[in-house]
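Note that this complex is displayed minus one protein chain, with the remaining chains in position.
On to chain A.
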Amino acid sequence: MNIVVLVKQVPDSGADRNLRSDDNTVDRGSANNVINEMDEYAIEEALKIKEAHGGEVTILTMGPDRATESIRKALSMGPDKAVHVVDDALHGSCAVTTSKVLAAALGTLDADLVICGAESTDGRVQVMPHMIAERLGVAALTGARKLTVDGGTLTIERQTEEGYEVVTAATPAVVSVWDTINEPRYPSFKGIMAAKKKPVQTLSLGDLGVAPAEVGFEGATSAVLEHSKRPPRSGGAKVTDEGDGGVKLVEFLATEKFV
């Protein structure tokens, strides 16, 4: 099975993250840039399917030059190769235009299965799998906590508020996964060394037949007008339990009219 995993480089959600003051985009320059955590689960799932059914795993990333670090890191887990869509004109792209570029790149890859994380930790927008599926006219099985492959039939357990749904589709399809689906492997030393030699193909907008005006700020379908830091919370009263901590807690709740 020919599997493509979508990987996004994001600012580390464990550190301070900012938007740029000049153009309101994510400040990648000051951030520690890492693989979107949920994508590691997507990579793991792809590798497991390859190990069970054979095939090839390709990483697909759209992002600036520095996303190369994340691509190598992804490859060190075990995928075979990567495709990096990189073009200065992409800066400022919205979700709608990003999906256009990714769909165009997928058009060159002939994937049976596209796997991605259910959301990225930066935008948490959760729209990309369905946008891509809509553009490609293929099935989207999203929010999977379990994925079963039986020949060309895919079945997922989709986590919902009330429980889960069992959803099935034939390949080709886009599947998005939550972090409950597996436990991603750590790259081995051998994997890290091997990743340095794995092929990474770069594609420009020209290669994909997408005009610069269709993407970036010019092509964007939405705009950030302004942004500000939310004032940090400050801690309030803190008492040490001296046998009456529970009562004091409820007294506080009562002053706030919760009880």
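Descriptive notes on the structure:
Following the convention adopted for this analysis, a contact is a pair of C-beta atoms (placed from the backbone, for glycine too) under 8 Å apart; a residue touches a chain by one contact, two chains touch by 3 or more; residues count from 1.
Heads up, the rule we're going with is that contacts and distances are computed from a predicted model.
Candidate names were "Peptide ABC transporter permease", "DNA 3'-5' helicase", "Electron transfer flavoprotein alpha subunit apoprotein" or "Formylmethanofuran dehydrogenase", and the UniProt protein name of the unshown chain is "Electron transfer flavoprotein alpha subunit apoprotein".
Checked against the hidden chain, the listed residues A:R17, A:K48 or A:R72 yield one contact partner: A:R17. Contact residues of chain A toward the unshown chain are 13-14, 16-19, 24, 37-38, 94-96, 99, 118, 121-128, 130-131, 133-135, 137-143, 145, 155, 158-170, 173, 178-180, 220-230, 232-241, 243-250, 252-254, 256, 258-259.
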